[in-house]
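Omission of a single protein chain aside, the complex is shown with its protein chains in their original locations.
Now for chain A:
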Amino acid sequence: MLEHLELFFKSIFIDNMVFAVFLGMCSYLAVSKKVSTAVGLGAAVIFVLAVTVPLNWLLDQYLLRDGALVWLGPEYADYNLSFLSFILFIATIATMVQLVEIVVEKFSPSLYNSLGIFLPLIAVNCAILGGSLFMQAREIPSLGLAFNYGVSSGIGWFLAILAIAAIREKIRYSNVPAPLRGLGITFIITGLMGIGFQSFGGMLTGDNEPPEEVETSTAKTIEEKEIKKEIEDEEKAVSYNEVINE
């Protein structure tokens, strides 16, 4: 339970999609002129992230990662298909978005009317693919946590676009220097908001990210050890043969 809470708040505030890793900036900048459209797109992002992240988690777990195919039988234990993850993730996302669009249109026309226009846009929103790729890179351990990660990073994105849309509605009445109007000032405001969000960094004191350097180095040393072992074994075998020959 605690880890769910931690992941939830961490993905909303500390690793905020927009302010910490700049995902989904294109639609963030393009669709944030009015609060009402921003809310529609934000809701659609939460929805699609909540569907695609757990789905891609299953794909990663049972198809892509090193040794994931072991459920097919022990002879598949050495397969590592992770180089296929980009193409599988994006295909999952594109088809899921289409599917969600069809299902929502059929069963809830009112929801479709509010989300509908944004759904096709979302297939190419980097926040969605980014959610799945970060899920893979951070090695989220369980399906429940993956779902949690999808929902909470969606909420983080939603908050960000809601805030910038509200600010942009107000800034229309301010006297911004002409060359900065529109895009320029939006960038700078987002930067300032990002600095604000940085202060959430101290909220959780747990270890933020596992020390990757150490892992790779241990992997290396293990490899080196194995190689050494093999060499030693070979040497032993050779000397053994020599003994026999003598």
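Simple rule for what comes next: contacts are C-beta pairs under 8 Å (C-beta built on N, C-alpha and C of every residue); 3 or more make two chains touch, one makes a residue touch a chain; residues count from 1.
One rule holds in what follows: contacts and distances are computed from a predicted model.
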For this session: Would you mind picking the UniProt name of the chain not drawn here, from "Alpha-D-ribose 1-methylphosphonate 5-phosphate C-P lyase", "Dihydroorotase", "Amino acid/amide ABC transporter membrane protein 1 (HAAT family)" or "Na(+)-translocating NADH-quinone reductase subunit D"?
Result: "Na(+)-translocating NADH-quinone reductase subunit D"
Exercise. Out of A:26, A:77 or A:102, which is the one that touches the chain we can't see?
Worked result: A:26
Problem set entry | Which residue of A:63, A:124 or A:143 touches the chain not shown here | A:124
For this session: Could you tell me which of A:39, A:94 or A:167 touches the chain that is not displayed?
Result: A:94
Exercise. Residue-wise, where is chain A in contact with the chain that is not depicted?
Worked result: 19-26, 29-30, 83-87, 89-91, 94-95, 120, 123-126, 128-130, 133-134, 136-137, 172, 176-185, 187-188, 190-195, 197-198, 212
